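Yeah, one chain of the complex is gone here, protein chain that is, but the others are all in their spots.
Note that the chains are named A and B in the order they appear, and that numbering of residues resets to 1 at the start of each chain.
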Amino acid sequence: MSSFRLEPSTTGAEISFTFDGKRLKGRAGDTLAAALLANGRQLVGRSFKYHRPRGVLTAGPAEPNALVTIGSGAFAEPNTRATMVELYDGLEARSQNCWPSVDFDIGSINGLLAPFLGAGFYYKTFMWPKAFWERVYEPLIRRAAGLGRANHLPDPRRYEKTWAHCDLLIVGAGPAGLAAALTAGRAGLKVILADERFERGGTMLNEREEPEDFDLGEVAAELLSLSNVRIMMRTTVVAHYDDGVFGAVERVQKHLAQPDPNRPLERLWRIVTRHTILATGAEERPIVFAGNDLPGVMMAGAARYYLNRRSIAPGKQTLIFTNGSSGYALAADMEARGLTVAAIVDPSPSTPWAGKAHVIDGVVASVSGGRRPTSASVRQTGSSETTDTFAVDSVAMSGGWSPIIHLACQHGLKPVWSDEFAAFMAPEQGGLTVAGSAAGLSSTSACMIDGAQKSARICADLGRAISPAFSGDTETSKAPRPLWHVANPTGKAFVDFQNDVTAQDLLLAEQEGYGHIELAKRYTTNGMATDQGKLSNVNAIGILAEARGLSPDTIGTTTYRPFYTPLSFGALSGTHVGPHFAAVRRSPLHEWARKNGAEFVESGLWYRSSWFPRKGETTWRQSVDREVATVRASAGICDVSTLGKIEVSGRDAAEFLNRVYCNPFAKLPVGKARYGLMLREDGMILDDGTTSRLTDDTYVMTTTTALAGPVMTHLEFCAQVHWPDLDVRLASVSDQWAQMAIAGPRSRDILSEIVDADISNEAFPYLSARDVSLFQGALKGRLFRISFSGELAFELAVPAGFAESVADAIMQIGARYDICAYGVEALNVLRIEAGHVTHAEINGTVTPADLGFAKMVSAVKPDFIGKAMLRREGLVSQNRPQLVGIKPVDPSHVFRSGAHILNKGAAATLENDQGYVTSSCYSPHLKTTIGLALVADGPNRHGEEVQIWNALKDEYCVGVLCSPAFLTPDGRLNA
Amino acid sequence: MASLITCPHCGRRPTQEFTIRSDASLKRPAPDASQADWHDYVFLRPNPRGRHSEHWHHSAGCRRWLVVERDTVTHEVYGVRDVVSDLAGGAR
Partner (left out) sequence: MPEFALIHRKALATARTGQFGATPAAVELIALPECGVLQAMAAHFAADSEATLHAAFKDTPVSIRRVSPYQWLVISEPNVQVDLDSIRNVSGTRITLLDQSHGYAPMQISGPKVENMLAKGTGVDLSINQWPVGQSHQTLVGHTSALVTRTEPTKFELIVMRSFAGSLWDELITMGLEFGVNARNG
């Protein structure tokens, strides 16, 4: 135990929480990390590879060590940074990656295996014997890998996504961001100010005192009073997309013990802005030395935050290792609170210092300890051996500052190395300005003046001149020479804390030829953990630069991509999960089907009635067999509203149809329907349907349900791109009309009672299509005499709002003819029995000839979509898979779609494959399973016995090829 | 990939409202053109690094086909116009 809360503290009411089951106390305003430190909890987790004890390193989002799981059951969230968790009463937190406990973790044995777990170990170990990889090594590694355990339960919380528009987006509510927001807010610009933390102030939160010229309270009050300024705290801007669009995640309710169920837990913002200011600050860099990963070794700025903001002392004997002024500021803060600083160690001292602690010109060679530091060895400049040893219980380090520039680099522009700032700076680009310490400035004063001035310039550019909220000089001081690592470490010197990557690993990578920054990253896994290298990337570049005698500029950085920090899948999905994953479309007959007891099936976005169980029926087969039998014996009504209906009109409608179908349509008479095949440009069938000519220049095209959208888009492409001179107008009327199939020998009897006109065979022959009057003129509809089932059948279209009434009437009238409602399952059986194809056969690989429609293809039309490519020799070969029927020799045998066809006695090889079953069902009429298949030279092989082979389902039987029309269509249709 | 596209009829919209097809410079060959020409039109696509024009469909908006000229590397959009370029009409 090193750290402790200083009393008296003004840090808020007491809060109770648990860590690893132990009840602890914190204060309102604490992060979980602060509360753990206040309780003297140095050890909070174990590292990924070596299971080394780890503690809190930072006070913000870059935290690599203090990863915990918050909550339990369906609410458990692994890999949460304790430094970003706002403490609330009753919070449950657990350490990760350790067993049985974080204090006594068996995994630490990995430390002994360290020589085998160096950089690139996975390329060198676990290779032999080969068989062991899949059965032994991989499962073991998989179980041992990872940090937290993923939660496999559905997430019960709500998430949401939204858009926002503004003139100026300011990322970061530190001095630069606040000053910029104030300036632009006063100018009347629409401003969004976003900060990932819950408190405004940025690095000002680390300070003991507020600067004289900046009253945070006053600034905040004025900003909050401006209605054109939106302040979003707890919001991380994670992505810079194109066109001034930024992605941000707002943690709306993660800090609340009792979230409001009407609000989301997290919200994903898409922010569209005209200009952006990155006031994102700078990340303090660790120093790489032996023992720098011990719990109790902390960043100096973080130590200042915990001390000044939360009254938590890092320890009783603290050593400060600093390259630059940050460590001195900490020393001053500590001494002001009566805490002991063992020494300040500085490799290039230049900061004025008048405090008690002794300043040593040198480096910390190593820190030793177990669960916390116990001693530190110091090597003065000029000496090659330890010159001083200190008994310590905590160490603070500061290697320098790296501007946080990620958002500026996500468009492929590379950051630029600056020797003056000893840092990578944001690349110049239009629409984006960097201000404050993200631009290399160091004092609070300079940052706020810089933010205000840059904001004023942007306001002027956008036509709203204003004086900057703050003015003065912005000093720039040269940064000290970087200290990338302390040479010749006597123990492990960590560069990437989360992935356990040491300086030695990077040097090994360089030695083995993987010194290129992108290779070194993958070879060592530096920067690949959940902290995405925030504390490790720059040090790694520096170490490689030094090893290769090059400038960091030459080494360069790895590619920056969204997201800046990890985000939840919940935030990315928003409300579109589960049943709301996609829009839902309901037929106008949906309620009618429901009240008739339908079981529904999802078909794309639609719900379609699948079958209509009656009392006593317990399986779907019972219902479907009955429906099929009823349709063939008397009559059935089926909802086919979901099929696409496109009205094609305009002077050149006929010519247009003639060009999109492979068969002739130019001379389709008024009042007639015709089956059409629409091809793709490569000659394969795109979709099939019937197109009817209702008046001289009005046609109605039907499409399949699945292709309604794509066909409409295809027609629009043809009309707008291929043939823009044609006068053709396309309108989707799929939702305007409900459409029902009334099929069976009694269908005409039933419909005659509704349709006012004569629908006898003579007056309304097969393939008639007309506007009709219904119910003695009370309603207008459209009647088509087409049949998918092979029976005498009609399709009746009525305006959607009246669909239910009409279907009810049909059921009422049909009752005395034994009518039944039937769904898509029965529809499918009926059409297979009749040998009609659907997208099971039209699967993107078949031409009209493959389905027996060769004669449909016009030889006379000069052009239609697909005509030219249909001529390809591979498409006219006799051995192409072509449509046949298939049934088992033994009627009790069953097969299913997807089964392959082989000649009798042939081995199941690719060369011997004859084709496959595309559709299958039980036929109650023929009392056997039947199917349609695509078989090589199929039409010439009727009567041949074959193997029906399905190793996936372990089903095999002998079948016989036959005509796809299992029922003779003649006599059924033209009655 | 651009996050917002300015449709000439509808104004600036998220790319999710559009369906992207392919190279807009391809012209459908004459029906009696050679098999080689047809094969190239149907199957071959250049994949240029740099400036390039594509057919985009504003499927969730005006349902017009557009030609979008953009740079595949920098994502800069040089222009968006209706496929029928001499049309009257335009954005508000």
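One rule holds for everything that comes next: a contact is a pair of C-beta atoms (placed from the backbone, for glycine too) under 8 Å apart; a residue touches a chain by one contact, two chains touch by 3 or more.
Since we're looking at a predicted model, the values are computed, not measured.
Screening A:Thr162, A:Ser350 or A:Thr381 for touch with the missing chain picks out A:Thr162. For the chain left out of this panel, the touching residue among A:Val584, A:Leu926 or A:Val958 is A:Val584.
Across the entire complex, the residue among A:Glu14, A:Glu218, A:Glu753 or A:Asp818 in touch with the chain not shown is A:Glu753. Residue-level contact of subunit A with the missing chain is found at 160-165, 190, 260, 262-264, 270, 272, 575-576, 580, 582-588, 591, 606, 647, 649-651, 720, 724-725, 727-737, 753, 775, 778-779, 799-806, 808-809, 812. Mapped onto subunit B, the interface with the missing chain covers residues 4, 9-14, 16-17, 59-64, 84, 87-90, 92.
Throughout what follows, only the chains that are shown with their structure count from here on.
For the pair subunit A and subunit B, the distance between C-alpha centroids works out to 26 Å.
Those residues of subunit B whose C-beta lies close enough to touch subunit A in the complex are 1-4, 14, 19, 21, 28-29, 31, 33, 35, 38-39, 41-43, 55, 57, 59, 63-65, 73-75, 77, 83-84. Residue ranges on subunit A touching subunit B, taken from their complex, read 241-245, 270, 272, 411-412, 681-682, 713, 716-717, 720-722, 724, 862-863, 867-869, 871-872.
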